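Working notes, structure below.
Left out: one protein chain. Kept in place: all the others.
Up next is chain A:
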Amino acid sequence: MSRQTFLTRNRSIFWFLLSLAVFTLIVTVLADGIGNGMISTSFVKTLGRTLCLMLVAVAMDVVWGYTGILSLGHMAFFGLGGYMIGMWLMYARTEIIVSESLRAAAVPPTPEEIHDAVGTQIFGVVGSSDFPLIWAFASSFWAQLALVVIVPGLLALIFGWLAFRSRVTGVYLSILTQAMTLALSLYLFQNDSGLRGNNGLSGLQNLPGLDSVPQSMVSIAFFWASAAALAAGYVLFAWVVSGKMGSVIRGIRDNEGRVRFLGYHVESYKLFVFTVTAVVAGLAGALYYPQAGIINPAEVAPIASIYLAVWVAIGGRGRLYGAALGAAFVSLLSSWFTGGGVPNIPLGFYTIQWTDWWLVLLGVSFVAVTLLAPKGIGGLFDLVTRRHPVPVSTTDFGPDKGARRTVEGEEEK
């Protein structure tokens, strides 16, 4: 038997990284910033955001496609990551602007005065001027960057611990995760949540102290950062789902009761996967929202996480590149359709306006993919390689039977 390394056993990693590198290079050469300007700055941002969505989709695939936890709340972690970095961006930039304007005053302003003026600037929109406690670290980039990891991670850890130890599985867990993201968005919608209510955080595309750098350069820098994050996240998750860990989590997906009787503490594994993917989702969000420029509570609404599941389903569960491609394909298509890029279809008696009908089309394709091509877009690669790289679940992806029984069961007789 020839010696096998991590990469030779997982050739898809090599191909994914190569495609990503080529794509990044092409976009760089064509971009407005340093290339020949064929791709506009706003489209570079769209592509950069798409890379972040691909990263969170890969994380979602690990949770759902590999471990069998249909989490419909991972965009909450994504949004939290965005909020955490957004707090620093907003604070630091407002501070620079305020200091500039106060410098003209006869008496130089004290740090307290600057701090208060920043507060008035940021919270005036919700009728307040005091910094809430959660903004305590907003002046420090490194502290907020740490919070990008800590806040989603801690929320996932606590939520997951409570849910998994009670053996909540299947659709009930999905509903709980929906409730979590709904509660978070409702909380953030309040003006006194401390994060500017429904206004959200804005102006995030302006990097503090880098006003002289044109957005065309900022956009390409973020594009590279997003590509690097996607590459790193992809390799991390490919490593997690390979080898024995992958074996155990796929075992949990297919029959968690059996894994338990082999001596594995299933709840720890679920918690591990749930938390690690939440942290990666938070990091992806922290890269996404500076490219979007604004984050508001609608971003963590339940529908966002459902979209995430749809991307992964259309892309193909149980293989990482499938999820990534699904996210890229559907989200780019979505912005094309909803952005009015697709011509309307006049039927004589009715005109199909795609801005209205896109969701219907998406819903129909979701149902069609689920019923007719459960392998999704990733399944197309099997036509080339003639095999499935990762054996898929042999059971359906619905509620599993791992929960503790209250009646004398039939399932494992």
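Annotations for the structure displayed:
Basically, a contact is a pair of C-beta atoms (placed from the backbone, for glycine too) under 8 Å apart; a residue touches a chain by one contact, two chains touch by 3 or more; residues count from 1.
The rule is simple: contacts and distances are computed from a predicted model.
The unshown chain of the complex is recorded in UniProt as "Urea transport system ATP-binding protein", chosen from "Recombination protein RecR", "Urea transport system ATP-binding protein", "CoA transferase subunit B" or "ECF-type sigma factor negative effector". If you put the hidden chain back, the residue from A:223, A:269 or A:358 that touches it is A:269. Looking at A:240, A:278 or A:308, the residue that reaches the missing chain in the full complex is A:240. Which of A:14, A:187 or A:261 touches the hidden chain is settled by the complete complex: it is A:261. Residues 240, 243-245, 247-248, 250-251, 254-255, 257-266, 268-269, 272, 391-394, 404-408, 412-413 are the ones on chain A that touch the missing chain.
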